[in-house]
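Note that one protein chain of the assembly has been removed; the remaining protein chains are unaltered in position.
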Amino acid sequence: MSQDHSLNPETMPAEPEKATLEGKNKFFGLWFFLGGETVLFASLFGTYLALKNSTAGGPTSNDLFGLELVFLMTILLLTSSLTSVYAMYHMKNNEFKKMQLWLGITALLGLGFLACEIYEFAHYITDYGFTFRSSAFGSAFYTLVSFHGGHVIFGLSWLIALMVRNAKRGLNLYNAPKFNTFSLYWHFIDVVWVFIFTVVYLMGKVV
Amino acid sequence: MRGWMGKFKSLFLLSALALVLAGCGKENLTALVPKGYGAESSMNLIILSTIIMLFVFVVVILVYVIVLIRFRRKKGQENYIPKQVEGNKTLETVWTIIPIILVLILAVPTVAATFDLADDSNASEHINVDVTGNQYWWHFDYAGEEFQTSQDLYIPTGEKVYLNMLSSDVIHSLWIPSISGKMDVNPENVNTMYIEAYEEGVYWGKCAELCGPSHSLMDFKVIAVSPEEYDQWVEDMQSVDPEAEPQDAVAQDGKAAFEENSCMSCHAIGSSPAAVGPNLTNFGDRSKIAGFLDPTKKNLVDWLMDPESIKPGNKMTGNYPELSEDEASSIAEYLMQLQPSEITPESAGK
Amino acid sequence: MTENTSTNKINSFQKQKNKDEMKKQVITFVLMIAFTIVAFAIVGTGIMQKMFVIPLLLILALVQVGFQFYYFMHLKDKGHEMPATMIYGGMWAALLTIVTLSVIAWW
């Protein structure tokens, strides 16, 4: 089949993720999407900043947040960013097995992050009675952080689907762009988290 | 601010007047004939910008007409290929610079007027009225005085009156076209706006922010009277005795029925700053019933019997026992007799 | 339907280049972690006044995000002009949004 041939050339090109037109399209498409996501999160951050002091007598950010957990979460997510870079490194070297391995580690770190987040929310709800409905601050906090969490969940599902689907078939010019777009998306999630831990947690602790 | 554009203004006022004379626009309602400070500030800018726009429009249309007359493809020109022009630096610069200048001419006075109208640093030296917007009526609480009114706002002419506005439900917007532009009445924060009427009269006020089904019926009146009359009116309002028995028997029945049917749980006669329903102290003096109906007894009875059919979605409907025709009629009689002052919309309207 | 391609060799020049790039990225990572620790330390110990902490935190975050974009996501590389434009555009709109909502929705 002609596709087979063009997607599995004798030597992999230097940038397998952008070697085909489809690959290029995916690459640009995802970047543009991230441009839009920037505004999406900006709107959420703006809403949060406008409402962060509207606690309606309930717990404030300073009462709630503990830095230890957030630090752990940050390290998990930052590290997962690095591991996905390793995966892309191996993709460019056409070392499929190693790529899968690093992607696997990325997924585990992401799962760890999610577990921490769920624990954190449960802690606020049971120990402080602080919920989505408590106050405008509560609504804004949970919405912002869960939108990020939702992105992590989506990213993980995407990653797992990619890994499982391609486990047997190896790397080619059809799926290399998919791995690459995933990694860009994953980095972006990390970027958003950097602002969340800075603006929500750290600044929420500075009184 | 006043008179920064003498000649053009009088010219425009003249043409505006012509419009009014031609039957376009109702006096004391139209923004085209300003009778207050805010409306005048706005009108100055409206005139200035209209002049600029007319200039621009004339230029555009001139070129447009010339183009259409001179450059139509005529018979015998089917194969004519015009010269392909890429552009022209000079021309393009000209039509970039001139609009910039025009915009600046408009921007400077706009900014000046914006700051002028937003200046509330002297509010405490003037009359302050706390305004509450409600679906679908207005509550006016005269700060420092012991009385409130609804629907009719009395102000002295030639003086700044500061309105501190808050909504009890959704967003409203207070607008008195011939005295002042509008400002939103938000539920979470007090907005302050000052108004000043130049002449005595009854001015129409409207709600300008969609606030539900009866948004279009949320009218009110501003009654501008001379400062002396205003003082008199304040005095009259101060000295109202809410318990006073009406003169005739029908009205006395009305008062009883009014109390029996728990009207008082929402309305107040006499001072009551927190109002669920309109304050009725000077109901008999009001220019309109429910903000927009002529003050006839029939209209009032109709209102009392079935407010929903008159102001859909209002909050009185269903909150009081059903009235018999008689009860409604006697309550109407009672309310119409609540006329604490000689200073009324009628006397101000002249 | 497709045979595994990992047998395909890629030339050694390319490999060396990828390796160099990877080295930079690891350094980037170390810096990012360091920045994070500094940020948490400042807040955790409370050694600084609010007036200084908040701008400092924001600067630390911005630099970190710059690292992510430019090194991890290769925005610095050739062929990324259009993506960079769009991200800057998005950030501009984002900045306006955030500034407005935190400044003029003030009550």
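Per-chain numbering from 1; labels A, B and C assigned in written order.
As a convention for this text, a residue touches a chain if its C-beta (ideal position, glycine included) is under 8 Å from a C-beta of that chain, and two chains touch if they have at least 3 such contacts.
Definition applied: contacts and distances are computed from a predicted model.
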Options "Branched-chain amino acid transport system ATP-binding protein", "Acyl-CoA dehydrogenase", "Cytochrome c oxidase subunit 1" or "ABC transporter permease subunit": UniProt name of the undisplayed chain: "Cytochrome c oxidase subunit 1"
Residue touching the undisplayed chain, where the options are A:Asn94, A:Ser135 or A:Thr198: A:Ser135
Chain not shown, touching residues in chain C: 82, 86, 89-90, 92-93, 96-97, 100-101, 104-105, 107
Residues in chain A touching the chain absent from view: 2-3, 7, 21, 24-25, 28-29, 32-33, 35-37, 39-40, 43-44, 46-47, 50-51, 53-56, 132-140, 143, 158, 161-162, 165, 174, 178
Residues of chain B in contact with the chain not shown: 19, 23-26, 29-32, 38-39, 41-43, 45-46, 49-50, 53, 56-57, 60-61, 63-64, 67-68, 71-73, 77, 80-88, 91-92, 95-96, 99-100, 102-103, 106-107, 110-111, 113-115, 117-118, 169-171, 173, 175, 177-178, 180-184, 186-189, 191, 204, 206-217, 219, 292, 312-313
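Heads up, the rule we're going with is that only the chains that are shown with their structure count from here on.
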Rounded Å distance, chain A centre to chain C centre (Cα mean): 13
Junction residues of chain B, two or more chains touched: none
Residues of chain C touching chain A in the complex: 1-6, 8-11, 14-15, 18, 21-22, 25-26, 29, 32-33, 36, 39-40, 43-44, 50, 53-54, 57-58, 60-61, 64-65, 68-69, 72-73, 79-80, 82-83, 86-87, 89-91, 93-95, 97-98, 100-102, 105
Sites on chain A touched by chain C in the complex: 1, 4, 7-12, 14, 18, 28, 31-32, 34-39, 41-43, 45-47, 49-50, 67, 70-71, 74-75, 78-79, 81-82, 85-86, 89, 92-97, 169-172, 184, 187-188, 190-191, 194-195, 197-199, 202-203, 205-207
